[in-house]
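Note that this is a trimmed complex: some chains were dropped, and none of the rest were shifted.
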């Protein structure tokens, strides 16, 4: 089922080059500088409960495709906010997934799943109603064994560093427990302040107050608010963080005077603000965060352009991250100008940009990153983190940004078991791209080999200061 | 001239896979669920008049390219609205086309034409001034023979079902005559209400009145207007319709209260409305049509995003559909939200989306269709219904929407003789795409064979409820 040449170009000469490049990098350690795994797994190291709750229920790629073809989320064990009963039998959930497995033909979900099932559980069959119970029970049995506990998997996966993401108000207890445990795995946090930088988030004012309580700063005022953020950045760095992350609806930035910013903060805190105020405040906060990154050396990630919670029925019944977020068109050239005019020429600052709008690759992101010293580009994100998506990314970015303004791969996942498969797909896709350049005499093979190692390992480590 | 491997990838291994996939589907019956052929042809079964009026004058792809290089539309026999004389000699028109045939190198028009001429008329030469008269006269002679009459061609083309498109005010006489004729061909209609749902269409008010006269409903009022539409939908279903079609300048939708909608209807009917009213009315009507589709089971097609009648000289002199319509940028994620919030989770509803803006494929349409149960995606439309266009469509849609949220091929043509060639190009393009996935070990060949049959036949039949 898992062919050793999967994702390599069909032309025999090009494929031979891809094989050689890949053989050299396949076993490099995994650098996972951005993702959403749960630090509690590694702190507690408890066994995973069952196949469905580990592999199905949290996988929003899986949920969205099955839902699109009429499978109720209740049948996949997704808990309802109103507490109404949902399917709780892991084996029945597994049977539902197996009965619809053909829907994933041609999708990255299938690549990730099949590689994970094979490499982790030695499952070597295409999922089907006929094998659902047997496969499920085999996996369930595995999960009970010590070598399937979170830390054992981390080590087996050859992970060198794994970053989780915590909100600004997180007490970081799991990370502190991890540090105290003496385990040699390197699981670090990432600072994500959206709760207090986005006035449109529910509970914004409460969060700002909680930030004050947590830090002892007067977060009712602009100066105290900024100092509280500085303090929390320090706390996160103490738990290993080298980066911040900012999930904004647009990449708008602003560069207000301190007085203007303070007045805007007072307005959004009062609750009497309009959508333009909220957008301007988010915009100003990106510039403030860039300034703090210059102070404290944290790498800044901007994930911009998602229309979240598109389906009110799904969000209302099941909450966020159930597969109804949609990409939005994005604009970077004009939006980033205020921030870049202020900080874009700083060589000690690293800002990594992510987009869900591929039209900005060649038109905006590559030209921007190919000029500003402070900018780097993140890998293809979310819907575009797939073989065709990665090919388009390299083809549209490389000629203007080169290879060295791009930071290497992120798995960006909460699906821990799929991490090796996700990195493997990316490594194969990059070797396929590089092999074509070699076959077309646009790169020497020795250069391509060096680049393959950089793309798989070195660039992420360097960009995220790991 | 027509190589048996045309449109297949050059790599020998991949080509061999494509050949095997194609051999298995090349002779499947044609499902043509959306198009613009004339039902009168099949009702009357009269011989086609001559080569130019059958093949040249109605083909807006051909007209636009020749016009772009300086050929007057008059020289192609396109009638002028002012009645001024135009070329009427089919042989001279054919000579003009033949003299400019090199302009079509690299275009789908050439693929469709050359395959039609070969398979239908056994013409095996590239058109040129040297063979223009002979080829013309040969075709003209064929058209006089019984086996070239519309019904005979329908049968020879192995069409299983062919949908035409009629406006809401059509009396459906040809379809009724067809049903009464006892001919076994299945030519069905499609309900297209744009004349009474788009206040910017010339004669809107008159059309609404005619709708009232036709149905006996009081179409001056909102409730009567809606009932009249329900009644006409019933009439169309009686003539075989399983689908509706909506050609709107944008995919904007709205979900007004009945009172708001009634007031808006009164405003647009009064003639005293601004462009925003017209857009809001079209938007509301899409949601109303979705609601009626849920009631009566008709599949809803939305063809959105065309800047029609771009060239006032051409439209003014020759009327619509002469090659001066242009694509427009489109936005779906925000535009469809009102309709989807109301009906998007309905599993018994099917809404098929079409676009002329390829940037929405991976960014908007695939994510939407990969989540909402009511949504499906139509095939590449109009300017993008071409080998490269189909390749981009599959590459950009499949990873997020999968294969099963896309409805298979539409020929969408008024050029009846080209229907087999158009389906053949699509089948070849899909086999080429599937063969690459197999060659790159992303699909088993047995799965690809099943998919090839679904893409060529099964998905269209199922989605359109045929």
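Lettered A and B in written order, each chain numbered from 1.
Operating definition for what follows: a residue touches a chain if its C-beta (ideal position, glycine included) is under 8 Å from a C-beta of that chain, and two chains touch if they have at least 3 such contacts.
A quick note: this is a predicted structure, and the numbers were derived from the prediction, not measured.
Engineer: Given 2 shown copies, how many make up the whole thing?
Structural biologist: Counting every copy in the complex, the total comes to 3.
Please note the rule applied: only the chains that are shown with their structure count from here on.
Engineer: Working from the CA atoms, figure out how many degrees subunit A turns to land on subunit B, in steps of 5.
Structural biologist: To map subunit A onto subunit B, rotate by about 120 degrees.
Engineer: Can you compute the centre-to-centre distance for subunit A and subunit B, using the mean CA position of each chain? Integer Å is fine.
Structural biologist: Roughly 40 Å separates the two chain centres.
Engineer: Could you pull out which subunit A residues touch subunit B in their complex?
Structural biologist: Contact set of subunit A toward subunit B: 3, 5-12, 64-65, 67-70, 102-108, 111, 126, 307, 310-314, 323-324, 326-329, 356-359, 383-384, 386-389, 392.
Engineer: Please name which positions on subunit B make contact with subunit A in the complex.
Structural biologist: Per the stated touch rule, the residues are 9, 11, 13-14, 331, 333-334, 337, 340-341, 344-345, 347, 359, 362-364, 366-373, 375, 395-396, 398-405, 436-437, 439-444, 447, 451.
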